[in-house]
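Structure first, then comments.
All protein chains but one are shown in place.
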Amino acid sequence: MTTKKLHTEEFTVNMGPHHPSTHGVCRFKLTMDGEVIVKAEPVIGYLHRALEKICENRTYPQCIPVMDRFEYCTSMSCNMVFALAVEKLAKIEVPERAEYLRVIMLELNRIASHLIWYGTTCLDLGALTPFLYAFREREDILDLFEMTCGQRLTYNYIRIGGVSRDIPEPFLPKLRKFLDEFDARVDDYEALLNGNPIFITRNKEIGVMSKELALAYGVSGPALRASGVRHDLRRDDPYSIYDRFKFNIPVYHGGDCFDRYMVRMQEMRESAKIVRQALDQLPEGEISTRVSPAFKAKEGELYSRIENSRGEMGVYIKADGKEKKPYRVKMRGGSFNQLMVMPELVIGHKIADVVAIMASLDIIMPEVDR
Amino acid sequence: MKREKLVEYIQEKFGDRIELLESGAVEPIFLIKNKDDVFGFCKEIRDDLKLQVEFLCAITAVDNSDNFEVIYSVASVSKIHRFDFKVVLDHDNPEIDSVIEVWTGANWYEREIWELYGINVKNHPNLSRFLLPDDWNQGHPMRRDWDAPDFKRMPDL
Partner (left out) sequence: MEIAGIFKYLYEQLQATGLPQGWVDFISLVAACFMIFGFLALVVLFFVWWERKVSAHFQQRLGPMRTGWHGWFQTIADSIKLLTKEDITPNAVDRPVFYWAPIVGFAAAFAPYVVIPFAKGVIVSDLNIGILFVLAITTFTVISMLMAGWGSNNKYALLGGMRSAAQVVSYEVPMVVAVLSVIVFVGSLSMVDIVTAQAHIYEWFVFRAPFGPIAFVIYLIAATAETNRAPFDLPEAEQELVAGFNIEYSGMKWSVFFLAEYINLFTVSAIGATLFLGGWQGPFLPSWLWFLGKTLFLVFVFMWFRWTYPRLRVDHLMEFSWKVLLPVGFANLILAGLMKYSGWFNW
């Protein structure tokens, strides 16, 4: 007796741009065969603000607040990558104190960004409480930023030649207090989820990304380190003064969502370590080299990159030496490549896993759309 | 590899096909003389055992008034070095080969330069609307000569 295969049809589901779990406005066209996803196609461009074109029309110092909006969860890194590129082009020296302040702010911003990632991942998986805990920690960091540069999200703090303001009196005691409590809090977060069987079943063996796939697609940052590649720009291609600090680079080899989670939890601790070391070594001195607001960079072009919490953030600047404005600014963010690799990772999984995978890759749309 | 050794090695291996440019402020930038050679060059730098360039950082397009330039920024994760190379294209009819077969991650970068600059990328599997709205018909916005009624320039400082 033979049985004919039951006639089934594939149908398309739209996981629309307005969706609580798509980290910004991103649309997925999912072709499903029953419960299982056969093809996924991301449709982007909902957050395109033409930042690159805007930068062509602004002077170099005016580009820094534009870069803030490139990836607003880690604005300090965006400022930093641009300032670093211009400083290399125009061979501007940055004073010691400014370098240390930069590192402190960058690492605090990395912790803040990972806290957003942690909160939203748990929210997407249905555990609604850790979101509030993560944001409680983040409030401390944002208070520190507000007291220094007046802003909570888009800082415009790291300028060409240094930083814009010195840290006020209450900054250091508040930062030390935060650091003292932080490690215990991260332990709490891990205790809540690491051993939880529900969390493990939803994350282990989901969205497995092999090393070759990751490198072929240009994935970088924690997603790459969870696939077994020990690559961190702070260690391999050190910029600023990162070569003066001792920190570990967590690497896991499974490449699934759970490993990406573990990498980022460890990274939060390592960032706290770096901040402590920087605080101990913080010298007195100038906070910025004087740079004229109308300065013209010498002719040249370069691509400068730093390690952002979502991967490699890079900016390509071409200066033509005659104008006060850059001729071309190209921004490169880690989420762009991670979103490119997502369709490969969701095939064979169910819809609920799309949410888990997107959360674990830590994709945010401003980096993708610019 | 250190910068000097890298430059030496690449110049030795590729000889006449490339030229080291002066404009590279930090990392070396090479110019590929023949734009049809781009795919071959990319494949060779990825497969070469001493270079092992398996990571494509970005593909940038620049509109100079008389030509287009496409700049590939690449890096090696295992050997920890980085360099750029560029190719110069015709202004009237810019065309380039896709390098998707070398680095799959070039897919969306090429789609972007097609959409925003109008550079035709041959052999690309899916050149379709990307960042701009679906019903966009106002040309290629990143070009220098692109204008629109509500596009204002900032006053000079």
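The letters A and B name the chains in turn, as written, and every chain counts its residues from 1.
We take it that a residue touches a chain if its C-beta (ideal position, glycine included) is under 8 Å from a C-beta of that chain, and two chains touch if they have at least 3 such contacts.
Just so you know, these numbers come straight off a predicted model, no measurement behind them.
Colleague: Under the definition given at the start, what are the shown partners of the omitted chain?
Modeller: A
Colleague: Which residue among A:Thr201, A:Asn248 or A:Gln281 touches the omitted chain?
Modeller: Only one listed residue reaches the unshown chain, and that is A:Thr201.
Colleague: Tell me which residue among A:Val103, A:Cys122, A:Ile158 or A:Leu302 touches the hidden chain in the full complex.
Modeller: That would be A:Cys122, which touches the missing chain.
Colleague: Out of A:Tyr72, A:Tyr133 or A:Tyr239, which residue would touch the omitted chain in the full complex?
Modeller: The missing chain is touched by A:Tyr133.
Colleague: Which parts of chain A are in contact with the chain that was left out?
Modeller: 13, 15, 19-21, 35, 122, 125-129, 131-133, 136, 192-193, 196, 198-199, 201-202, 350-353, 355
Criterion: only the chains that are shown with their structure count from here on.
Colleague: Suppose each chain is reduced to the average of its Cα coordinates; what separation in Å results between chain A and chain B?
Modeller: Roughly 24 Å, centre to centre.
Colleague: Which residues, counting only chain A, touch chain B once they are in their complex?
Modeller: Per the touch definition, chain A meets chain B at residues 44-45, 48, 50, 52-53, 57-59, 62, 88-89, 215-220, 229, 231, 236-237, 293-294, 299-305, 312, 314, 316, 318, 324, 327-328, 330, 332, 336-337, 340-341, 369-370.
Colleague: Quick one: which bits of chain B touch chain A in the complex? Just the residue numbers, please.
Modeller: 23-27, 29, 54-58, 60, 62-63, 71, 73, 77, 80, 82, 84, 103-105, 107-108, 129-133, 141-142, 153-154, 156-157
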